[in-house]
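Worksheet: the structure to be examined is printed underneath.
With one protein chain removed, the remaining protein chains of the complex are shown where they sit.
Now for chain A:
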Amino acid sequence: MTTKHRLITDSFKVVKRAKRTGKREKTPTPPPPQKEAEIGTVSEEQLQKLRQFDLDWRFGPCTGISRLQRWERANLHGLNPPEEIRDLLLETHNDPNYKLSLWSEYPL
């Protein structure tokens, strides 16, 4: 009988709200200005190069795969993607700003 009055949330804590806040943190993307200020103009130049690489249609679509994967595919099919892009990507492969394409923040 006593169990009847207990709520399911007594044993399973409400987690939905926590999730939502997590998402909300994700959606606004203004953090870049901070970072850019930290890293300075050199990285901005590099990022610009990478964005140009993303926008080069000869190397195929860029959504859903990493920049390095795209570079390797282009290389595999003999499309001569620029070497400097690869070097840049290998140096900075952990940084999502470098790793993922221009459109990675947009939902598919």
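Quick note on the criterion: a residue touches a chain if its C-beta (ideal position, glycine included) is under 8 Å from a C-beta of that chain, and two chains touch if they have at least 3 such contacts; residues count from 1.
Basically, contacts and distances are computed from a predicted model.
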Listed names "DNA polymerase delta subunit 2", "Manganese superoxide dismutase", "E2 ubiquitin-conjugating enzyme" or "U3 small nucleolar RNA-associated protein 4 homolog", matching UniProt entry of the absent chain: "DNA polymerase delta subunit 2"
Option touching the unshown chain, where A:Q48, A:T63 or A:N80 are the choices: A:T63
For chain A, residues in touch with the removed chain: 57-58, 60-61, 63-65, 69, 72-74, 76-79, 108
